[in-house]
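I have placed the structure first, in the form of structure tokens, so that the comments after it can refer back to it.
Missing here is one protein chain; the remaining ones are kept as they sit in the complex.
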Amino acid sequence: MERPRHQGMAKNTYMRWRLPLVCLLWEVAMIVLFGVFVRFSPEADAHWEEEKKEMNLTSDIENDFYFRYPSFQDVHVMIFVGFGFLMMFLKRYGFSAVGFNFLLAAFGIQWALLMQGWFHSFKSGKILIGVENLINADFCVGSVCIAFGAILGKTSPIQLLVMTLFQVTLFSVNEYILLNLLHVKDAGGSMTIHTFGAYFGLTVTRILYRPNLEQSKDKQGSVYHSDLFAMIGTLYLWMYWPSFNSAISEHGDAQHRAAINTYCSLAACVLSTMAFSSMLQKKGKLDMVHIQNATLAGGVAVGTSAEMMLTPYGSLIVGFISGIVSTVGYVYLTPFLESRLHIQDTCGIHNLHAMPGLIGGIVGAITAAAATEDVYGKEGFIKAFDFTGAYQTRTPSVQGGFQAAGIVVSLLMAFAGGGLVGAILKLPVWGDAASENCFEDDIYWEVPEDEESDVYHMHNPDKPVSP
Amino acid sequence: MERPRHQGMAKNTYMRWRLPLVCLLWEVAMIVLFGVFVRFSPEADAHWEEEKKEMNLTSDIENDFYFRYPSFQDVHVMIFVGFGFLMMFLKRYGFSAVGFNFLLAAFGIQWALLMQGWFHSFKSGKILIGVENLINADFCVGSVCIAFGAILGKTSPIQLLVMTLFQVTLFSVNEYILLNLLHVKDAGGSMTIHTFGAYFGLTVTRILYRPNLEQSKDKQGSVYHSDLFAMIGTLYLWMYWPSFNSAISEHGDAQHRAAINTYCSLAACVLSTMAFSSMLQKKGKLDMVHIQNATLAGGVAVGTSAEMMLTPYGSLIVGFISGIVSTVGYVYLTPFLESRLHIQDTCGIHNLHAMPGLIGGIVGAITAAAATEDVYGKEGFIKAFDFTGAYQTRTPSVQGGFQAAGIVVSLLMAFAGGGLVGAILKLPVWGDAASENCFEDDIYWEVPEDEESDVYHMHNPDKPVSP
Partner (left out) sequence: MERPRHQGMAKNTYMRWRLPLVCLLWEVAMIVLFGVFVRFSPEADAHWEEEKKEMNLTSDIENDFYFRYPSFQDVHVMIFVGFGFLMMFLKRYGFSAVGFNFLLAAFGIQWALLMQGWFHSFKSGKILIGVENLINADFCVGSVCIAFGAILGKTSPIQLLVMTLFQVTLFSVNEYILLNLLHVKDAGGSMTIHTFGAYFGLTVTRILYRPNLEQSKDKQGSVYHSDLFAMIGTLYLWMYWPSFNSAISEHGDAQHRAAINTYCSLAACVLSTMAFSSMLQKKGKLDMVHIQNATLAGGVAVGTSAEMMLTPYGSLIVGFISGIVSTVGYVYLTPFLESRLHIQDTCGIHNLHAMPGLIGGIVGAITAAAATEDVYGKEGFIKAFDFTGAYQTRTPSVQGGFQAAGIVVSLLMAFAGGGLVGAILKLPVWGDAASENCFEDDIYWEVPEDEESDVYHMHNPDKPVSP
């Protein structure tokens, strides 16, 4: 056992110059690009008083800030605490889970403000940002956090930063194709965030396949307390998902409706997850992995349709089904993907984001195709799908077709982009750890020493706690 | 010691078919009932544009969503993280505390949307739901989470689901009697949520009395880390309580006032709790049980009166007193209730919810009875107590009498309902554990194995850590 460990240690995971260099270089690039391009939107600029008169607004409360800021903060919590803590289930990888998620998200939101800004908020040579841009940047980074879930424990922080750079770029292109070229609705991002992010991450982890990963099998599990920390992540994602799916919907009824639909879907999802978690286990006991993850599938699966007239019972049905699909995925599909397709998916994002994301895209397409003026009202119908200007004559069934096309485009972008980025990350220069050192904080982190090594000995059945 | 353990193990806690069956059956029932009854309220429906014109609103910001959504999210956090983590103080029951709370709340909010909908939001054959319904559903489930605190560690998940079904039903009936028939004000639910929920739970645990519970005494305590997890629950309940008490108050001054009163009451409560926690302990040390629980009594005790003109100093007084009552309760009453009345109250809900709830009801009655047009203003007086229509001629002192009647009704409903439900839960078909296996996650959960059993051995002074 000693030999391979020492061989593994030979892999160069020394970060001292590489990580600082990448961080500083990229941050300087951000500062320069922000300096050239980014300014405040009229609602955040000191000229707002004049803007207000122009827009004929009588009160400061009509500033977009007050429509969206509470949702923004909820989304912000989901990205940093939600994802960060959800990935803390591994017994010796808590620092990395929350710390690397922090790092990549903090970098990603800056790059996303630029990329999405060029596509959507570019006016006379400047990107004008307001609270909606902050939400969209968080959304974009959400897709990177999802992909991080697949490769959790197996990559260096530099690899994560490189992946973030590319994935944010590709996300923005894909989003532009969907929202602007195909004129697709996807407020909660079933397609742009979840389907794209998950299949992107799965492709990357496939390419980074580690045949000897079972060498670190003993560190891939959870301990009692790490599971409780992970539940913090789960619950914040679950509770704030209504804010996620409604954050960038139209003011008024659309935001209101999106929150209600998501609330219903998530509630149903908890019950079907619990049912199948118990049913699929011989001893009938509940499995924390399912509770931590599959309960969230309901939020993913109404991501596209939540702002539409899905209705509360429609949401219950979608949540119910996605909880089942996700739990079944954890029990049967994940082992299959690993053994047969060599897809090592640490957090099971295929079950939580990929499949529910596809369901979400399909439900969105169907809900759009089924829309009628009767259900939405004349004005509501036009407003809900933005059937104005060039899209004035688009019918619901055509819209449904474009929605479906959006799924396909997202999948293609994910596979192609994931393939490309996976290949780049496979280069032997990024400082990733040897397979027997995966899922271990102390490769990249100062870990408190004496006590923990004791605890670790205690946790290691091979080394008796002897005097 | 071996014998009884094995006898205990004979009790059938196998959940494999029973739990899934109950979950799936009930979720399907929800889907059918939602399909028949539940639709969007006008403010969440795509017809909102037309509604806006009809209601003569000029801006989307006047949608009820923007008045209440931030408070809703805070309440949501209180139910799922607040209650879930507060109950995590037991050393080996963290999965169950947070997981079962998650399960029962997710089911309960669906059933509450229906029950409360039939009573309060039923229009031409449909229940029309908006953000206020979501808050009320969370409130209703809050009363179940309270009752769960009394029986924590001693019941199976199926029993909890059965209890939720009945308690939500009875809650809604009681709420209807109070709010609609007695025309009582109770925005923060001192009576409907806390008094009812706590005495309901106490009655249930009395009926489920386990004479041999001391067999699992070693598991009833906390460990260092479980106490820290519980503080997450405490703090989120404490911080967001102003949102709880103001969430469904009238727009404008009432919401504003309710938040301020609650803020003041809770601040005072912390100081009296700390004082009495130290004073009642021989060594003068602070007790985490008090800090985790009694600091919250101030929020409970202004539940009814927070939206009234209680004034900030009135709130301080109420908070101050309720902190004392609650702490004294933990020290003297809980042991008495257990030894003499056979009420085994795991979390001490009698001290945190029952007594402060009663105080809240009484303070509410007095505050209402003392109201004058001088203090409230002519319009404010009518608006605050909704003295319109059939209640146009009601005087403050009459209102005070009705408020007091509301306490009595809530108590009666709690005792009767708790008795009924306790009897049902006593049936030997629900899979609850033997007394020596109470307060133990691994009856119903897959618990991480090797490491934890080691930790557990270490924690168990009887089993030396020997090679």
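Chains: A and B, in written order; residue numbering restarts at 1 for each.
Just so we're on the same page, a contact is a pair of C-beta atoms (placed from the backbone, for glycine too) under 8 Å apart; a residue touches a chain by one contact, two chains touch by 3 or more.
Quick caveat: nothing in here was measured; it's all calculated off a predicted structure.
Enquirer: I'm checking contacts with the chain that's been left out. Which of B:33, B:198, B:259 or B:368 qualifies?
Expert: B:259
Enquirer: List the residues of chain B that touch the chain left out of this view.
Expert: 59, 61-62, 66-67, 70-71, 74, 91, 221-225, 227-228, 231-232, 235-236, 238-240, 242-243, 251-257, 259-260, 263-264, 266-268, 270-272, 274-276, 278-279, 281-288, 291, 295, 309, 311-313, 316-317, 320, 375-377, 379-381, 383-384, 458-459, 461, 464-466
Enquirer: By the contact criterion defined above, which parts of chain A meet the unshown chain? Give residue numbers in ascending order.
Expert: 14-17, 19-21, 23-24, 26-27, 30-31, 34-35, 38-40, 43-50, 52, 59-61, 63-66, 69-70, 73, 76-77, 80-81, 84, 88, 94-95, 98-99, 102-103, 106-107, 109-110, 113, 129-131, 134, 157, 225, 229, 232, 442, 444-448, 450-452, 454-455, 458, 465, 467
Methods note: only the chains that are shown with their structure count from here on.
Enquirer: Measuring from the mean C-alpha position of chain A to the mean C-alpha position of chain B, what distance in angstrom results?
Expert: Here chain A and chain B have centroids separated by 32 Å.
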